[in-house]
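In what follows, a single structure is set out as structure tokens and then discussed.
Note that one protein chain of the assembly has been removed; the remaining protein chains are unaltered in position.
We just call them A and B in the order they show up, numbering each chain from 1.
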Amino acid sequence: MKKTLILTTAIAGLASAAVAAEGEVNVVSWGGAYERSQVEAYNAPFTEQTGIKVNMIAADNPATPLKAQVEARNISGDVFDVEVSDAIRLCDEGALVEIDPAVLPAAPDGTPAEEDFLDGALLDCAVANIFWGTVIAFDETKFADNPPSTAADFFDLEAFPGKRGLPKNPKRTLYLALIADGVPADEIYDKLGSDEGVDQAFAKLDTIKDEVVWWEAGAQPVQLLADGEVTMATGYNGRFFDAMVAEGKPFKIIWDGQYMDLDMFVIPKDSPNPEAAMEYLKFATDTQRLADQAKYIAYGPARKSSAALVGMYQDGETEMAPHMPTNPDHMTSAVMDDPEFWADHDAELTERFNSWLAGS
Amino acid sequence: MANALDPHAAIVTTASGETDGTLTTADGKPLSRALARSQRRAKRRAFLLVLPLLAFILITFVVPIGQMLQRSFYNDGFSANMPQISQWFAENPRGTDPDEAAWTALANDLQVSAEARTIGVVGTRINYDVPGTRSLFTSTGRKVRRGIEPPYDQALLEMDEDWGSSTLWAAMRDASTPYTGNFYLASLDRTRADDGSIQQVEERQRVYVMLFMRTFWLSLLITGLTFLLGFPVAHLLATLPMRKSNLLMILVLLPFWTSLLVRTTSWMVLLQQQGVINDILVWLGVIGGSGRLQMIYNQTGTIIAMTHILLPFMILPLYSVMRTINPSYVRAARSLGATSWTAFRRIYFPQTLPGLGAGALLVFILAVGYYITPALVGGSSGQLISNMIAMHMTDTLNWSMAAALAALLLASVLILYWLYDRMVGIDNLKLG
Partner (left out) sequence: MAVPTYATPLERSWHYAYLVICGLIFFFLIAPIVVIIPLSFNAEPYFTFTDRMLEFDPEGYSMRWYDSLLTFGMLSPDAPRDASWWADAWANAKWVNAAKNSIIIGFFSTVLATVLGTLAALGLSRPEMPFRRAIMATLISPMIVPLIITATGMFFFYSNPCELLTLFGLDPQCGRLAGTYLGVVLAHATLGIPFVIITVTATLVGFDQSLNRAAASLGANPRTTFFRITMPLILPGVISGALFAFVTSFDEVVAVLFIAGPDQQTIPRQMWNGIREQISPAILAVATLLVIFSIALLTTVELLRRRSERIRGITPH
């Protein structure tokens, strides 16, 4: 009898452990170096100030688990770090908490948040934290005499032999194929909106398909380059920066044809800790925090007032400006994200992309 | 009373009052009836012992899978959110051109759905049958929210001329009832034409049949490889003296007990371009520093890692059958003049078939459903059907499609399982 009692108590204890503890917030982000920068810049000071514990959860793309959780009506995360197109789509579907810009902290000089954030950085249900770029990087030691310099070189297997690393999604591959095929950056979405344009992009990708190693998590392209599995890869510029500056890897970034996007914080309806989630969101997107993040990773803050505070990398000797995706020199041939286009077309292009990929 | 019902305590007597020749128990009841009752009770007792677990498995395992599979033929994404047009489809037979009532119903539904923010769900459902239409619904929804005036056919066609497409209307008709077989058609690379007939999908979209074939072919190959590698080892273990074979058995059992992720990681370490095997090959001068072999993130990686992981499942049943084979048969064959090859082929090998069948079926069943290893080392050419199910579950969120693929995979596994039970018997499943 006594044993049964112990067992039932234990099981009851187990069940009650399931109820989320007070003073906790679950943040789903992109893992790797980016997660580390958020832990340093946001989480540590947040816990220190409020006593609320932050659980960081890594995902290849936090929008994926978010959509699944919404669909299954089983929300376990509080704050999600997602791309603009996903924020728009989920907001359209009524899955996200609306955020009034008036509750966000003003800039240190008193400028209200609404004016302090850059264009497009505030949506009905989302607040941006950083600008980031998807760029090509290569291993300098592999191309010592004749380094590649353009997106077209990425597809030139003769002049630049070796495997390529590409992300396993249409959004960050199709545009690159078109740029390499000579399509100007401002015509990309017209092309991708037509069947012929999509065919053209896939045809270009076909030329290197056999040599591609596909990656899913943001840390993988860096690892693939470092291990010598590939000689060139596209990836998030901050991750390459981290490997080059913090770990001294011999990588070089090609800014031609970078794909620029915003990352946004969103809070799903029915999240387990809604108040802590809102606290976290307000804290993490204030001027100082956004500027601080740039100390740890080369992404551009979404507030004008933060830009002035960005200076040196945490080592105290690397100037951040030349590494930022928002540097004017890097923007000449940049493709800007078109969130409406992707909110509408992501599902169908993903389907076609996966069919294309499986049919090898 | 209890004693009378207990078969072991029942004392058979030929009672003095015996009239019709039936045997009775001590308290005068006919023995056959008492026996039947006691057997029923024993049956009930045995069943009661199993009942808690059976209920547990039914609730936590069988029902959830059934519930999931229901999604493969039930999807109310369109019919629940577009009631008026669904009603119109129900009232008008296939082939009717959309009339004014249809356009009005469609416009009303779109308006309500756009306000309720369910338009994305509706578009997603139609997009499954006609790829490329999700955006038609969402963008129209955004415009409709700003207002729409009759005549609705003109208004909608002005917003997007695709609203006139007969393929779209056929797909909406299919989706107007929640029950559909389209996901099964899709998982066989088939689709419905506008007139309702079944046809193959465009060539560039044909993937699932190919993936099923690849899954079965790779599983067969892996089963064959485990047989080639497992047979000699099992034979050696079965013929060595107990002490030695016990020692060598550890080499088989250790991988069996080691975490799947650990073994997969090891293969990543070994097979990478900058990994141990390539390093050794370069050091030996077999390949040049620039000609390192690509052995991972492709089919080769999947085959090598899965063969290693499943090998113990072949060795163990083979071993337990080979242990029981009497060596004197082979000796007799040799003494009658058979060569060692003939003796092996005609005498020894046929006796190992039960073990071979058990091992091969088990390996094949497990291989067909593998997910983790191909996901980590398979690249794109080493992905199996399980990975496609996972992708539809977590990436594209096309859960009906995931369920249909899962149903087909499950059906093939269950057929093999039934075969296993018939040929080997589940009771004979052994571990370690």
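Rule of thumb we're sticking to: a residue touches a chain if its C-beta (ideal position, glycine included) is under 8 Å from a C-beta of that chain, and two chains touch if they have at least 3 such contacts.
All values reported here derive from a predicted model rather than from experimental measurement.
Engineer: Sort through B:156, B:222 or B:252 and give me the one touching the missing partner chain.
Structural biologist: Selected residue, touching the omitted chain: B:252.
Engineer: Would you mind spotting which of B:210, B:240, B:281 or B:338 touches the chain that isn't drawn?
Structural biologist: B:240
Engineer: Footprint of the hidden chain on subunit B, which residues?
Structural biologist: On the subunit B side, contact with the omitted chain comes from 8, 39, 42-43, 45-50, 52-54, 56-58, 60-69, 71, 229, 232-233, 236, 239-240, 242, 248, 250-255, 257-270, 272, 274-276, 279, 308, 311-312, 323-324, 334, 340, 365, 368-372, 376, 386, 389-390, 393, 402-403, 406, 409-410, 413, 417, 421, 426-427, 429-432.
Engineer: So that we can see where the missing chain sits, which residues of subunit A does it touch?
Structural biologist: The missing chain touches subunit A at positions 7, 10-11, 14-15, 17-18, 20, 26, 31-32, 44, 47, 55, 57-58, 60, 72-74, 76-77, 216-217, 219-220, 222-223, 227.
Definition applied: only the chains that are shown with their structure count from here on.
Engineer: Can you work out the whole-Å distance between the CA centroids of subunit A and subunit B?
Structural biologist: 34
Engineer: Please name which positions on subunit A make contact with subunit B in the complex.
Structural biologist: Where subunit A meets subunit B, its residues are 64-65, 67-68, 71, 89, 92-94, 163, 168, 212-214, 227-229, 343-345, 347-348, 350-352, 354-360.
Engineer: Spell out the residues on subunit B that touch subunit A in their complex, using ranges where they run on.
Structural biologist: 116-121, 124, 127, 131-135, 138-139, 142, 204-207, 210-211, 272-274, 294, 297, 379-381, 383, 388, 391, 393-397, 399
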